[in-house]
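Here the complex is missing one protein chain, while the rest keep their positions.
Take a look at chain A:
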Amino acid sequence: MDSELLQLQRQFESAQQAKSSVRLSERNVVELVRKLQDLRLIDFDLLHTISGKEYITTEQLHFEMVAEIERSGRVSLVDFSDVLGVDLYHIEKEGQHIVCSNPGLMLVNGEIISELYWDGIGEEINEKLQESSQMSLAEIAAQLHVGSELVLSVLEPRLGTIIKGRMESGQLFTPAYVSRITGIVRGACRGITVPTNLSALCNSLQRLLHDINGSNSVSIENSLFHSIFSALVKEKDILGSLRAGVHWTPAVFAHAQKESVDSFFSQNSYIGYDVLLKLAIAQPKQYLQIPRRHCVGQPFHSSIRVEMLDAAIQDVIEHGNWMNALSLLPVYVGGQDASKILSLCPSVQRAVKSSEAIILGEFCIFSSKCIKDLLDLIEKEMDTLTFTSNDGYRPDMNSTTEIKYESSSGKHSDIQQSFDDGGSTKHIPEKGSKKKRGKQTGSSKTGQSENDSGTQESMPSKGKSNQRRSKDSISIESKGSIMMKKASLIGLSEEWIAEKILAVAPDLGELGGPDDPYAMLSTLSSHLRPTLMESLEKKRKILLQENAKRSRQLLDNFQKQLDEAFLDFQLYERTLDLFEDDPTLSVILHRHLLKALAAPIVDKLIQTLVIDNKLRNGIEIEVSENLDAVQQTHANRSSLIKSLPDSLSVKAQTVVEAFEGKRVNTFTAALKALVEESGLILKKLDKKIEKSLLQSYRKDLTSQVSSESDTVVLLPKVVALLYLQVYNKALQAPGRAISAVVSRLKDKVPEETFKVLMDYHSSTVTLLSLQSAATEDDEDCTADRILGKKEYLESKMPQLKGLVLKPSNSGT
């Protein structure tokens, strides 16, 4: 038998005996696995792949993941899921496991990254960095697709080891680059000599570099610049101080500044804030508070200056003067500073404490003596004020114009002198000079003394006061008489006092600051005001007492005059009864009587009342003797009446009205009311008085008639005498009523007498008419006729006189 065949037989046998491979369906396998798990034959987690065709144990997964991480260094969990075909959930879980157990790994944004990976990246970055000398972290982060913070945290520990360079706010730099920039910055900073803003410096550097090297050159990052800068400052490579992080003040500059401040201070022994500001010291106060050798309190004034001021003030106080501290201090020392410095002066402190001096308006020192002098002067002023202000009838305008005239015309040299004197004595005034000045002021104010002296002399009480003062006061008055009157009535206003002060010591007016030239004056005046008010009050009291006395006197005088006048008036009034039957004549007579006799009474009454009223109000007034001299006009009267108090004023008005009317009766009634209102008495005419009056009147008339030489005036007097003889009544008749009056006598006097009267009368009338007609006419015959008539009348005069004198002689 063929061996080969046998062989084949055996082969076939063995092939048939060979174990058949088992083929199971997926479903069967799944069921089998579940069965195994149920039977706890598999007691570990069994994962399956996404395709569902494979089982995988966690160990295997772990193993595979670790292997992958070690291989690539950085694996995304999502990639794991794709590569291993395992659900992401398990991958993440396992990934966290792996990261936890291995400190060299980190899980970032779904990626597992190993330290080795970062080392590699670091080397890569280093290579690139060495090429380009600077890199931005953002760029790196973008390339690596990770956050820049992560990059920062990863790169920081590798700086200097793997990465040769330094990091500056998101930028990586090579040491060479940094040293180059450092060199640039150092050079720039050392070159600066004035305070500079760092960012400006940086910008200019950048621009410079750009200009030099073109666009692809080195550029200085702001932050790098700052860090380099601060490093340089720290290493004292550049000297200076940095303020608020941006303002760089080089030491050179600070030194120069200090030098100049010191030199200024040592030269001028003070230094002002504005000087400091000019030296670019932003906060001079703080700057100066750094202790400096010779500073006293006020940081910028040396003690020398204070001593100087102190000495001056001491002098002022001793001599009873005043001074403006500002004048001794540099111009730019403000009021507040000045007062501070003043308060530093020991003499000021002492003086103020012992009330030897007073500081007004912050920087003016007045010794109390000076103040007192000033007060005295102003008080005197006030005297004149009170007198002059009541100088009621003198029109103010007059004096003003006179003053102006005088001041402009005369005594220029005097004025000049006073100014010079004021200028030179301003700061060291002495008492004597003050007086002198005062005099000069007075004279410079005007040479008004001449024209005014008359008025002054007519004022009895005014004579006492200093004439010079009065002149001043008048000049002031002329400036603001209305205001002054007000002041004297209400009290002293500060403005008024200020003006006074100005008048007394004009140099004080120059004190004020440029903004308010009168500030100083007003403070001074407000300081003086209370004292002045007090003295004024005292004065006024005295004045009131005087006035009361005077008003009493005045009223008494007036009463006497009134009695007399009114009795006369009544006497004539009686006569009017005779003519009651003839209305026209009566009216004429009434009017004449009112005009002739009542007018003086009314005027006198009103004037007396006005004066009395003023006296009562405490206004000094000089009694003018010629009160009744002037005949008042209607307007004058009513204006005077208006100055009276209400009740009097109304009554006085009615009196004036009645006086301008036609009836004597109404006037008498009104007058009575007014007189009673003003506290006076109207004496009534009784028989006895009437008789005696008539007697005296007749005597008077007789003597007048006998001595009368004027032809025209003679007639009414003769007629009046005749009336007195016939009716025993006093007649006051106007010329045009004479004929009617004469005709009344027809029955009472002898025929002859009457004829003579009529004849005389008619010829008088013709004479008067001729005279009035011939006032300005050319020479016709009237002159001759007048002459003739006059002669005729003169020839008749003895006859007429005889008419009256004879019976009287026979009668008596």
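The definition used in the following text is that a residue touches a chain if its C-beta (ideal position, glycine included) is under 8 Å from a C-beta of that chain, and two chains touch if they have at least 3 such contacts; residues count from 1.
Note that in this section contacts and distances are computed from a predicted model.
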UniProt protein name of the chain not shown, from "Ubiquitin-fold modifier-conjugating enzyme 1", "Ataxin-7-like protein 3", "Palmitoyltransferase" or "3-methyl-2-oxobutanoate dehydrogenase (2-methylpropanoyl-transferring)": "Ubiquitin-fold modifier-conjugating enzyme 1"
Residue among A:9, A:101, A:130 or A:204 touching the omitted chain: A:9
Interface with the undisplayed chain - residues on chain A: 1-2, 4-5, 8-9, 11-13, 15-16, 18-23
